[in-house]
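The complex appears here minus one protein chain, its other protein chains still in place.
For reference, chains read A and B in written order, and residue numbers begin at 1 within each chain.
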Amino acid sequence: MTTLLLFNITNGLIIGAFYVLMALGLSLILNLSNVINFAHGGFLVIGGYIAWTLSPYLGFWGSLIVAPFLTAIIGLIIERFMIRRLYGRDPLYSLLLTFGFAFIIEDGTRYIWGAQGKPVSVPAILAQPLSYDFFFLTGYRVFMVAVVAIAVVVLFVLLRYTRAGVRIRAGTLDLETVAALGVNVRALRSLNFAVGIYLAGLSGVLASGQLGLESTMGTGLLMPSFIAIIVGGVGSLTGTLLGGLLIGVASGITTVFLPQASEAVMYVIMALVLLIRPRGLLGEEGMMT
Amino acid sequence: MSEQPVLHVDNVSKRFGSLVAVRDVSLTVGKGELRAVIGPNGAGKTTFFNLISGFFPPSAGKIIFDDRDVTRLSAQQRVKLGMGRTFQITEIFPELSVFENVRVATEVANGYGLRPWLSKTESADLRRRIDEVIAMTGLSARADRLVGELAHGDQRAAEIAMALALRPHLLLLDEPTAGMGDQETYEITQLIRKLHKDSNLTIVLIEHDMRVVFHLADRITVLDQGKLLAQGTPQEIAANEAVQAAYLGKAA
Partner (left out) sequence: MRLAVVAGMWILLALAPFWMPFLGGYTALGTRVLVLALAAMSVNFLLGFTGVLSFGHAAWFGLGAYGCGLSLKFLAFSTPLGLLMGTLLGGVAGALLGALMVHRRGVYFAMVTIAFGQVFYYIAFQWSSLTGGDDGLRGFARQPIELGFLRFDILHDDRAFYYFVLICFAIIVSIMGFILRSPFGHTLIAIRENERRARFLGIPIERHIWIAFTLSCFFMAFAGSLYALVNNFADPRGLHYSLSGDFVIMAVMGGMRSFWGPLLGAVLFEVLQDYISSVTVNWMSFIGMLVVVVVLFFPRGILGLVRQPRAA
């Protein structure tokens, strides 16, 4: 029983780590630019497919490094030429734009890479379990968590200690003042967006090693990311981090006792949070408008 | 003006983190008085207005309106009790006509906010009241124009009309002449004067234009860096050295 519980909690943490990676990118974009990026799942898929395309030339490790950057560049182009035009307007329009892009990306990837899923191979050293007691901890899953952990740490360090990072954080709280201080807000938003998309692309590469590749896989991860942000509290990246881990673990634990409810429990947690503490675990008052 | 005051602000302060925007300011405005609040930039005037109108609660102190403690009441509740307000950046309904702007204000003031329909008499009364208010602010000729398309001065007048439709006991005007040329300033000043004298409205206004202040005010309150610097009649304030220093000091 305990092994089962341990298995599922660890599983939950691994899934949670994954949600965190996606949700952080989404959260970054949401906080600074007030845009819900419906296409975030699409960028995940693009990242995975680009990595798959590059791996014959760069190998697994090469494409892991390069693919997210390329994905971020695509995101940057879209932001610069289309989303940017909508910043002053009602948030409805940027929402619809990303919504439309989600369609285009899903169909586009199907068109370019075919409707069949693609199998993805990972290096042999990662495919083996770490030990026979913990058979469920394949090297790849540990690797995924490690990558997420590194990415999260790097992100938080960048946000705290680089000039751009500080500006992004300040801009989340009070964009007007940041602009008044002479910061180029448009460039800041572009950079922020690119970082968010980078994280999506990275998620895609990681996911493909575990789940294979398929045009529709991004959309299934969008909702848990939303929930992670709502539970953790809008405006707080640490909250998103906590939220993602929380729903991952909750989902893992529920699988032991009531397998069909493992997805439902995320929604239950969200509903509870909205009832008891509407601003989320670490959300700030007044961040809701 | 010996009856109870319309507005009594008792030692209010407002802190934003470590920044103190308003510090221990008190003020009493009697019925039918026109009070001007002046001071150099950054003196905390708009923050002070925000406290009075309920935009946010004070960090300390009380606000008594018509002998009633409104400190913990929301902005909407204070409006219902009779406080009308205009903003530094005109807040109107841009894609509605002047008539429609004033209409919704009047409907809410009459308590029709949740009504699905009005009787013939109610509609007629409503119509009459709306036309009255629009006439008071001199906008009758432009009543069917979209407010967003009007000249700046007329937009201000429309905003004042909306506040008037609420039948306020107290009218708070935040820099009514901001961004106006001489002609528009003159017209708005005349409007405010008319409202003050003819309707005996109690008005508190923030102003930077000294001509307007001295033309209209019964009494003046001077704020500087969030604190009360001086209070008195226009003559007293004009002669006050500390006030002069505050203004000149800022200009230097």
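Convention: a residue touches a chain if its C-beta (ideal position, glycine included) is under 8 Å from a C-beta of that chain, and two chains touch if they have at least 3 such contacts.
Predicted model, so just to flag it, every value in this text is computed and none were measured.
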Next on the checklist: Looking at the full complex, which residue from A:Leu30, A:Val120, A:Ile197 or A:Leu237 touches the chain that isn't shown here?
Outcome noted: A:Leu30
Checklist entry - Of A:Leu32, A:Ile50 or A:Leu97, which one is in contact with the hidden chain? => result A:Leu97
Checklist entry - Which of B:Val20, B:Ile64 or B:Val104 sits in contact with the chain that's absent? => result B:Val104
Item to check | Residue among A:Val45, A:Leu70 or A:Leu86 touching the omitted chain | outcome: A:Leu86
Checklist entry - Residues on subunit B that touch the omitted chain in the whole complex? => result 53, 75-76, 79-80, 85, 87, 91-96, 100, 103-105, 107-109, 112-118, 146, 162, 166
Checklist outcome for this item: Listed in rising order, the subunit A residues that touch the chain left out are 30, 34-36, 38, 82, 85-86, 89-93, 95-97, 99-108, 110-111, 223, 226-227, 229-230, 234, 260, 263-264, 267, 270-271, 274-275, 278, 287-289
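The working rule: only the chains that are shown with their structure count from here on.
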Item to check | Whole-Å separation of chain centres (CA-atom averages), subunit A against subunit B | outcome: 48
